[in-house]
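For this view, one protein chain was removed and the others were kept in their places.
Which chain is which? They are A and B, in the order written, and residues in each are numbered from 1.
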Amino acid sequence: MSGHSTYEPKTGFERWLDTRLPIIRFMNDTALDFPTPKNLNYWWTFGGILALMLGIQIVTGIVLAMHYVPHVDYAFNSVERIRRDVNYGWLIQFMHANGASMFFLAVYVHIFRNLYYGSYKAPREVLWILGCVIYLLMIITAFMGYVLPWGQMSFHGAVVITNLIGALPVVGKSITTWLWGGFAVDDPTLNRFFSLHYLMPFVIAGVVILHIWALHVPGNNNPKGVDVKSKADTVPFHPYYTVKDGFAICVFLLMYATFVFYMPDVLGDAINYVKANPLVTPQHIVPEWYLLPFYAILRAVPNKLMGVILMFAAIAVLFILPWLDTSKVRSMRYRPTARLYLGIFFLACLVLGFCGANPPDQPILGHEPSGFMLLDADINSIVWLSRIGALYYFAYFLLVMPILGLTETPLPVPEGISEPVLSHPAAAPTGAAAAPEKRG
Amino acid sequence: MSKMLRKGLALAALGLALIGGQAMAASEADEPRAPSGGWNFDGPFGKFDMAQLQRGYKVYREVCSACHAMDLMYFRNLGQKGGPFYDPKYPNPNDNPYVKSLAKDIQVKDIDNDTGDPVQRPATPADKFPAPFPNEPAARASNGGALPPDLSVISKAREGGPSYIYSLVGLGFNAPVPAGLTVPAGKYFNPYFVGDVSSAWHGKGPAPKGGFISMPPPLAPGKVTFDDKTPSTVQQQAKDVAAFLAWAAEPKQEERKAFGLGAMIYLFLLTVIVYFSYRRIWRNVSH
Partner (left out) sequence: MADTVVGATSDPHASGPHASGDDPSRRDFINIAAIAATVGAVGGLAWPLIDQMNPAGDTLALASIEFDLTKVEPGQQVVVKWRGKPLFVRHRTPAQIAAAVKDDHADLRDPQTDAERTKPGKAEWLILVGTCTHLGCVPTVGGGEYGGWFCPCHGSVYDTSGRIRKGPAPKNLEVPTYSFLSDTKIKVG
């Protein structure tokens, strides 16, 4: 999509087509000959994994829509009918349900790879923002998809999340009613969620195309975080990265298949196998695991509106990340202090996830509260743990990132991809290429 | 694999373990126990014991079905591949004579084609298991206000699955009621039932785990006569019906595991081949 093209039409037909619709040229320049830094590690394979997962979700989703009935009386049974009666329906349904989890797992690895190697920094800010848009769309799509089986958690999850919007002053209530198409989550809500759940993946696919476009203008970042200097720093995408991504995809699929075939329900909630009942709420309302950290941030705040604002802020802050980070060095390989703070941030996200999964008043250590109240809650409770986690979450973006970039002393950064950081006279013989099996 | 990747995977595993803590945290009931010897359908190679499923169906039919519906089950399911009465001679379960005779014993509601009157007729394999009550209020009215849950996917809808069912009906009702616990009229204490008994607790220490269930003890020794002469103890009945319900919650789970085995082997070989292809292609690039 940028730079000069290396495509040379070979046959008469290719030449004919190239002057009318240069689609082969386009495919060649974006997917085959695209110069890619040669030092990308396995963390860079998750882009390909994500593209595959989007494809799998769309294909299995279209199939499921052939059998699913978006009606409060039939939705639950129609999903069960897919598992019981439709040929290979069990496979397709479990692939779709677990695929959502795998999709999020891959997107989180992709995001953390980004944070570690500073891929969001100039000149890739737009690329990063488009990624954030995709992530936001994924959350909305996954939420609406989770409502469709119309189990207890589907229904009450939808009630809780849609009620969040009711926290907005003045317009909140009208927006919720509009969203529901009634006075509660009901048949109209289910129908529109189905319609939108079907639509959103294609919107995501559109943004993914923009995302790839924005990637191909500056090209890939790389583990060293330095710019590509010459052609010697790169290899063509195909076959070098098609095969490397292919290998990573296979390993990822092995894990995915383990879930689908041997523990298809382990990531879900047992209570969602109970048909939705608007009159009875399950004991613990929890979202799917990939949204638990945001749920914890929501519950950390005693004020409903503030909780909602903070939860959305937790995603919104990602959008301005490129301007919060003041460091000139991209890769955290050369920023040991920043690496430490990022590690704590990763832990904070896990802690927030843990908090989101458990009831707020539950003790963390032992089975008894400490008896010491701090403000409104016992100090030994999930609430306070999630407050600490949430505090760090925001502090990392708003304080650590801007300040650290100005104060830290990074390690020496290599000149280019092919040059070492420090000279290793022993490690740089001309025969290095003769023993490739020692690397990898 | 690089060191960093391994570290990342370890952290991810840790994260999943933390999230897995949620099931642990919400235990207001005794941890469900599997029968001694475990379940033979557990694990990637586990298969159902046909004789056990047949006994389990008999327990459901003669005991549970008096109050519990199985809305997602059809008689034909009993004769499908992997089902309790599957006969390789009849790949179409609707032709299976034994399933037909089982269905025939049960009356289902229908509409007379000529008069339009509601009538009862013997079921066919294509019919659903009939529900014991016409609707939810009727079910509640007959059961002291409590609703007997549908058992189609109950094994998936409860933490612990078949072990929970086994513990609840096979072990829980025999547990002595702790001294100091006032059991409300029409209710039964069961340590495996998820609930909160603290308001009825007058004894020392924390309230016992468990809850008050509206279902009276459903099983009794010899209540069901097994055709294969298996001794009909409460635990045997509980074990068999739990296995039947585990099968009914996902009748195609054996197909899933078998398909999965082939898929995993293929995928593994593919991974190995692609890895060598990767090494081959990258052999001359220093990176």
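Methods note: contacts are C-beta pairs under 8 Å (C-beta built on N, C-alpha and C of every residue); 3 or more make two chains touch, one makes a residue touch a chain.
Small disclaimer: the values here were computed from a predicted structure and weren't measured.
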item: For the chain not depicted, the shown chains it touches; value: A, B
item: Residue touching the undisplayed chain, where the options are A:22, A:218 or A:236; value: A:236
item: Options A:17, A:31 or A:59, residue touching the unrepresented chain; value: A:59
item: Residue touching the undisplayed chain, where the options are B:66, B:111, B:138 or B:273; value: B:273
item: Footprint left on chain B by the chain that the document does not show; value: 2, 74, 76, 80, 92-94, 113-114, 124-126, 263, 266-267, 269-270, 273-274, 276-277, 280-281, 284-287
item: Where the missing chain touches chain A, by residue; value: 35, 38-39, 41-42, 59-60, 63, 66-67, 81, 84-89, 91-92, 223-224, 231-232, 234-236, 239-240, 243, 246, 418-421, 424, 427-433, 439-440
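Rule of thumb we're sticking to: only the chains that are shown with their structure count from here on.
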item: Distance from the mean Cα position of chain B to that of chain A, given in whole angstrom; value: 34
item: Complex interface listing, chain A residues touching chain B; value: 38-39, 41-43, 77, 80-81, 83-84, 90-91, 94, 105, 109, 235, 239-240, 243-244, 246-247, 250-251, 253-254, 257-258, 260-262, 264-265, 270-271, 273-275, 283-284, 286, 289, 292, 346, 350-351, 353-354, 357-359, 362, 432-433, 436-437, 439-440
item: Chain A-touching residues of chain B, taken from the complex the two chains share; value: 1-2, 4-5, 8, 11-12, 14-15, 18-19, 21-22, 25-26, 44, 71-72, 77, 149-150, 152-153, 156-159, 194, 249-252, 255-257, 259-261, 263-264, 267-268, 270-271, 274-275, 277-279, 281-287
